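What you see is the complex with one protein chain gone and the rest in place.
For clarity, chains are labelled A, B and C in written order, and residue numbers in each chain start from 1.
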Amino acid sequence: MGVLRMGYAHVRVTDLAEAKKHYTYTLGMKVTAEDGNKVYLKGWDEWDHHSVVIEEGGVGVVKFGFKVEKLEDLARFEKQGQAFGDCIVERMSKGDNLEVGDGVRFTTPGEHVIEVYHDMSSVGNEVGFHNPEAWPRHQEGVAVPAIDHALVVCQDPTLSESFFREVLDFYPTERVQPELESKECMATWLSAGQKIHDIAILGGPVQGKLHHFAFQLEDWSAVLKAADIFSMDDVSIDIGPTRHGITRGETIYFFDPSGNRNEVFAGGYRAYPDRPCVVWTPDQLGKGIFYHDRKLNEAFTSVWT
Amino acid sequence: MGVLRMGYAHVRVTDLAEAKKHYTYTLGMKVTAEDGNKVYLKGWDEWDHHSVVIEEGGVGVVKFGFKVEKLEDLARFEKQGQAFGDCIVERMSKGDNLEVGDGVRFTTPGEHVIEVYHDMSSVGNEVGFHNPEAWPRHQEGVAVPAIDHALVVCQDPTLSESFFREVLDFYPTERVQPELESKECMATWLSAGQKIHDIAILGGPVQGKLHHFAFQLEDWSAVLKAADIFSMDDVSIDIGPTRHGITRGETIYFFDPSGNRNEVFAGGYRAYPDRPCVVWTPDQLGKGIFYHDRKLNEAFTSVWT
Amino acid sequence: MGVLRMGYAHVRVTDLAEAKKHYTYTLGMKVTAEDGNKVYLKGWDEWDHHSVVIEEGGVGVVKFGFKVEKLEDLARFEKQGQAFGDCIVERMSKGDNLEVGDGVRFTTPGEHVIEVYHDMSSVGNEVGFHNPEAWPRHQEGVAVPAIDHALVVCQDPTLSESFFREVLDFYPTERVQPELESKECMATWLSAGQKIHDIAILGGPVQGKLHHFAFQLEDWSAVLKAADIFSMDDVSIDIGPTRHGITRGETIYFFDPSGNRNEVFAGGYRAYPDRPCVVWTPDQLGKGIFYHDRKLNEAFTSVWT
Partner (left out) sequence: MGVLRMGYAHVRVTDLAEAKKHYTYTLGMKVTAEDGNKVYLKGWDEWDHHSVVIEEGGVGVVKFGFKVEKLEDLARFEKQGQAFGDCIVERMSKGDNLEVGDGVRFTTPGEHVIEVYHDMSSVGNEVGFHNPEAWPRHQEGVAVPAIDHALVVCQDPTLSESFFREVLDFYPTERVQPELESKECMATWLSAGQKIHDIAILGGPVQGKLHHFAFQLEDWSAVLKAADIFSMDDVSIDIGPTRHGITRGETIYFFDPSGNRNEVFAGGYRAYPDRPCVVWTPDQLGKGIFYHDRKLNEAFTSVWT
């Protein structure tokens, strides 16, 4: 019945060994495969083969994968992409991505590459599915359970939002609009299900860029633990711990060693398509983004990869 | 595309004034209507007209409402109910329930009354949808944001599970089974979307009974605050604060003044239909239900309304 | 046996009504007396008459009071002050301060006024001392239970530290020193008992100034709640929520409407005189002060009152 979730984020890193240490030792992900200049990783509560791919050579986002519930979703999305027009639509084949099945690859109007697929090899999570413990008894670092969402940057967020709404059946949960009644948006948070956002889009002077991709955390206590570990491990923190006004989520923005921005994210309310979309106006944008500081920091609108 | 969530729980109470005090002063819900022997209530983050109905006269569950995403879901569910056979299917009309539109009423094989509907009057939540604060500055008691799920009791949980799977498109996230490989279940937790459970079914010697209905809480800290308030307000606690092994949720079971069991529930992982269903076997049932005590208390399998 | 705790902070404010609103509506203190241009306030878990005095006219610290355990402590401290030499020592009389008994007033080498006293009228806390509840069922705003400590600024922190050590029997728990082995300090945190600090002293270009005075909070969850309320109430946040490396405390710095810096502070380890004093060197000062940001913000070393 459509997109289940962001299945993977694939990013470039300048130094693979350094990046691997960040995602494993600090964030606590497990390496599930290494393949030439790529390392595949997953969080402890994920059962599919990987949720993050790091590839040596440069910096910045390569593409995102979104997993669909039913095989027939692929054809429907392909058709909707063709009808939408303002995007590139291609078939992708099993094996184009390690352990990932057939799918459809879109290049959005914002120049982000989005792959939708139905199959990824399952490797099981770390507590199993038979009388499981609540969490793994032995953990490393922040021990992120799973990937959560991404925020991407492009020049026309309203158009990119239309892509996600019309082609992939997402719906907006919160929007920054020039005015209270407006179809235009300066930024938008979109859900494919009941998560407060699976992807968000921020308007900026560039195309095809990543603002950050995020990992789930249990709660505000886990956010403090993460911040402490970032300090111990000399991870560069952009901002946080703090709360977002938008989504109500509890958060830290930080950078991987190559400069890709990561986030750890807890809380956030449950999204429903019949819930009125929350609208933020520019005068309250600072509070919307960083609820406590009530102003954007410089990096927010200038650092993306 | 189907059921969004449990929209309301309607229960009988022996003393309306006493019950109203419990749901408002202790739990912090707002009264949105009073109508003869019924009081309608909602949590602060709910925008639909009500999520709990208390009706004077006796004790125990009257029925549950589930809201659907699209009007055409109603006809589809009606048809699926007729095909399923082992249930009563009736049309219900706008006005049968205060502020609720047309719908379909099912009596499940476990003799629970389930109403599905598409429309309920919207009254807005308490922070609004325009540059909202993260939560209401002034709150009462536990200040539950919203209803979450219910656990019901009947004699054939496997059959009732089939009803929710085949008629209403729910899927099980966790099951207690006599053996690891078994189609039978002794209890089952079912999701209609990405919430870890929208309804759960427990096998017992009776039909049509309520084990508990639950309210969401933000996190483990909110659970402690709730427990403290229950003590201050002389609310009878059944068990908790503790964790469930099943769902991983953080919980308190407690009773309203008439003896209907309520729950406050935080945490729980995000459900997906492609996640392997978790299976519990009877030898680990105690740990599954109450993760810390690792045994059922007497009330769990004997007190229902 | 010496100083029990900081009993009161007395500060000037530019607008009494505005300040009163900050300390009562936002911080949740109670007014226990109003007296001309002064308002007296206490937190919910304090039993003595007041812990904060706000006085209209200007901005900045007037003085601090420290309560002693035994009446004879006053004479001993007076004698130790006279022996120390580098301070002004005066007797103060019952009634010099509302509801406060006889005492001794010191002007420290850093030009801070410190009053020690044995008696203050007791008005009881808000839960009482007979089968008490864990906290008051009805609270306002942040609902600070009690004052905690202050950080003051002067030109010679080593000398001021000597005053607190030799005259008032405090001992340092953490120090910032130019080198690992050094009697000099650039800042020092001092305890009179087992609290991680009752007063701290920061070196700067001025004398007799206040950096901040702090209120206790229960834990990291209470810190988030406080930050949210500051945002709702338009309180200016200096930094936080974050952790201090020094003391390990969880914190927010913020300003009252007149610009006096306040802090809410949770956690921190228990101090003992036989615990080795923690030493920080200037290269790690940023991490010592703000454990997550790992650098001082501009305000830290330039804004004091």
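The rule is short, and it goes like this: a contact is a pair of C-beta atoms (placed from the backbone, for glycine too) under 8 Å apart; a residue touches a chain by one contact, two chains touch by 3 or more.
Quick caveat, the model's predicted, so the values are computed rather than measured.
A.B. asks: Can you tell me which of C:K195, C:K209, C:K225 or C:R261 touches the chain that was removed from the display?
C.D. replies: Of these options, the touching residue for the absent chain is C:K195.
A.B. asks: One chain isn't shown here. Among C:E55, C:E69, C:E140 or C:E184, which residue touches it?
C.D. replies: Of these options, the touching residue for the absent chain is C:E69.
A.B. asks: For chain A, enumerate the residues touching the unshown chain of the complex.
C.D. replies: Looking at chain A, the ones touching the missing chain are residues 133-135, 137, 219, 221, 228-229, 231-233.
A.B. asks: Taking the full complex into account, what residues of chain C touch the chain not shown?
C.D. replies: Looking at chain C, the ones touching the missing chain are residues 1-2, 4-5, 45, 47, 67, 69, 122, 124, 129-135, 145-146, 180, 193-195, 216, 218-221, 243, 245, 248, 267, 269-270, 272-281, 284, 287-288, 291.
A.B. asks: Tell me where the left-out chain touches chain B, residue by residue.
C.D. replies: 220-221, 224, 227-228, 230-231, 237, 240-243, 245, 250, 252, 287, 291-294
The criterion applied here is as follows: only the chains that are shown with their structure count from here on.
A.B. asks: Report same or different for the chain B and chain C interface, where same means the shared residue numbers exceed half of all residue numbers found there.
C.D. replies: Both copies, chain B as well as chain C, present the same residues to each other, with over half of the numbers appearing on both sides.
A.B. asks: Across all chain pairs, which one has the most C-beta contacts?
C.D. replies: A-B
A.B. asks: Please identify which chain has its centre, taken as the mean of its CA atoms, farthest from the centre of chain C.
C.D. replies: With centres defined by C-alpha atoms, farthest from chain C sits B.
A.B. asks: Distance from the CA centroid of chain A to that of chain C, rounded to the nearest Å?
C.D. replies: Comparing mean C-alpha positions, chain C is 43 Å from chain A.
A.B. asks: Provide the list of chain C residues touching at least two other chains, using ranges where the numbers run on.
C.D. replies: 221, 228, 231
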